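Missing here: one protein chain of the complex. Every other protein chain is in place.
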Amino acid sequence: MMVSNLAKTREMRDSKARVPNNMENPMMDDKQLTPESLVGDSLSAPTPGHSAARRRVLMVGAAGVAAAVTVRPAFAQTAASVFNCEIPVPEPVSSGQLIALDGTLVPAGTQGAFPGSTRPFTGEEVRAALQGRSLPGTTAEQGSAYMNYIRRLRAGQSGFTCYASIQVPR
Amino acid sequence: MPATQQKWLTASADRLSIVTLDALTAVYDRASGQTHLLAQPLPEILAALQSGPANAAQIAARLTADFDIADSADVPARVSECLGELLAMGLVSMR
Amino acid sequence: MNAVNNLVAALRDPASVAALDGDGWSGLISVARAEVLLGTLAHRVADQALPPAVAALLNAARIAADQAQVHALWEAEMCARALAPLGVRFVLLKGTAYAAAGLPCAAGRQIGDLDILVPRDRLDEVEAALLGAGWEWVKDDPYDQAYYRQHMHELPPLIHGTRDRMIDVHHTILPLTARVAPDAAAMLADSSPLKGGGLYVLSPADMTIHCAAHLIADGDLAGGLRNLWDFHCLLSTFGDDAFWPALKQRAAHHQLWPATHRAARIAHHLFGTPIPLGWQGWHLSDRLFIRRLTARDGWGRETRPLTRLAFTIRAHMLRMPPLMLAKHLWAKWRTR
Partner (left out) sequence: MSHMHHMRVGPVRFRVASHWAGPIAELRRLYADYPALSGEAATATARIEAARPWRRWVRPAVHIGGDYTIPDALPLPLSQGLLAAEMAMNLQVALGWRQHLLLHASSVERGGRAIIMVGASGSGKSTLAAQLGEGLGEGDWRLLGDEFAMLGLDDGQLSPFPRLISLKNEAIAAMERLVPAARLGPAITGTPKGTIRHLVPRADAIARMDERATPALLLFPTFGGEPGLRPVAPSEAFMRLTDSSTNYVALGEAGFAALTKLVRDVPAVAIGYASGEQGMAAVEALWADLRP
């Protein structure tokens, strides 16, 4: 296994060294530009093969495709995990119960309580909400009930590790 | 979309630190303190504006003079769109 | 001497740091960080002989503070571009104004949000222009929105969606519910443009008065040492024979002479700020303000809880009449 992988590395590294400035533009079919979409595809993009041409080739890209990304501050020590982890509200074992404004779980039918979210929130959404933005797809009261639920998470509950990992201010 | 006859100008060259990484170019803007990663044709548009303010059609003409455009029929329209992106980053402004 | 007094001494007389031992420096650094004055301290003692590790730390702090000012000024520039189509005069306030105007108090100063002052009758247009240029509400809560609009001197805070920076749009410099009502229209009218762009700052007297109002007449004095240092620098920069009477007259016009006078006395006492002889002297209550401003131990922790509590209560009373305060606290408590 190691032999073949090494061979592959050499080959890829050599090909990387050959990549000319006119390497084909990253192909993206999504308007949303992420670091991954920006650079991930560029690796597999074929190198244009017209070495005879003197003039350089420019790909201006398709309409509606973003061509830039700006570096934003990343303060979390576990920056990467923040963007990946998810917090279900409530955790699956409690589905069917409602969430009261103070974040506690209450039986179905309780006045003023909200049904759980149909999808889990990402660490990034919760981190933004901690800074005062609203949770996507929620009303103000519903969002604050959900955030109170998340604040009450304890070790062992789904989402706790994620919540703990985003507890670093930006 | 900005009007096509609109003239654009770019930041003076000494405001930007530009490092070509691979297919992408890293740009540090001393005025904003921001780092941008740009894909084609944004670095080329910035370079084309170094020779003076121009509208989208003129920029497209400068690019066509320097490069073979491989993938688009309506270069001025695409250039206009890219200028919008550069404007949001503060790397170009309208005159 | 304790750490917070060491900080005051270092700002007042940079050569005083020569007397510090390792523990003295440890405490000074922690207190300076807690008071958000590390960059200021770094600039202030730049020419002193320092222990190597301290010199390296402060050198890095200076560079970081300078970089933070680049970001702050860029945000002002972005705001100017967003508001340009309106043709409205907007005035930079606080840290961003000091940095844009190149004032000495900007050296190393941390700048948080962008604060601007706009005419009250153009507030709706400004709000719409900012929302159209990528800023978003930080708080969507209807109570907060209504509360700000009825009683505060600013719009609810906005944050830019991609640059993550906040902006506070003021239409006057104190809450509408406060007992004193500064003349915001006069402040706007007397503001002056900075060279090279459409950015405005307050006149020297108004800038000084706003600094005093922010320190003494609004809020609980948390982080007040930095505001007092701003005030000291402004007086040291602007103070001349013509300035003093103009400042007093202008402060009286804004109903802020007591606050300005108190800030001047305290700055004179702590930082040795030069002020007219007739302004010196001492009010018994000044001592309480100083106790509040210096309530930190050598670990950077807040001390004197009763003094701090007293100033928290005072801050609420300054901001609104008692019945209104009770209603406000009740509403906040219910939605906690």
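Odds and ends about this structure:
Order of writing sets the chain letters: A, B and C. Residues in each chain are counted from 1.
One rule holds in what follows: a contact is a pair of C-beta atoms (placed from the backbone, for glycine too) under 8 Å apart; a residue touches a chain by one contact, two chains touch by 3 or more.
Quantities reported herein were computed from a predicted structural model and do not represent experimental measurements.
Listed by label, the shown chains that the missing chain touches in the whole complex are A, B, C. Only one of the listed residues, C:L41, C:V54, C:M187 or C:L247, touches the absent chain: C:V54. Within the complete assembly, residues 1-2, 5-6, 8-10, 12-13, 16, 35, 38-40, 42-43, 69, 71-81, 84, 130, 155-156, 160-161, 164-165, 167-169 of subunit A touch the chain that is not shown. Against the chain not shown here, subunit B presents residues 17, 19, 21-24, 26, 28, 30, 33, 35, 37. One chain of the complex is left out; on subunit C, the residues touching it are 21-26, 29-30, 33-34, 51, 53-54, 56-57, 60-61, 63-64, 66-68, 70, 299-301.
One rule holds for everything that comes next: only the chains that are shown with their structure count from here on.
The mean-CA centres of subunit A and subunit C are about 37 angstrom from one another, to the nearest whole unit.
Residues of subunit A in contact with two or more other chains: 70. Residue numbers of subunit B whose C-beta contacts span two or more other chains: 34. Across the complex, subunit C meets subunit B through its residues 67, 70-71, 74, 77-78, 81, 134. In the complex of the two chains, the subunit B residues touching subunit C come out as 30-34, 88, 90, 93. Residues of subunit B that touch subunit A in their complex: 20, 22-24, 34-42, 44, 63, 66-72, 75, 77-79, 81-82, 85-86, 89.
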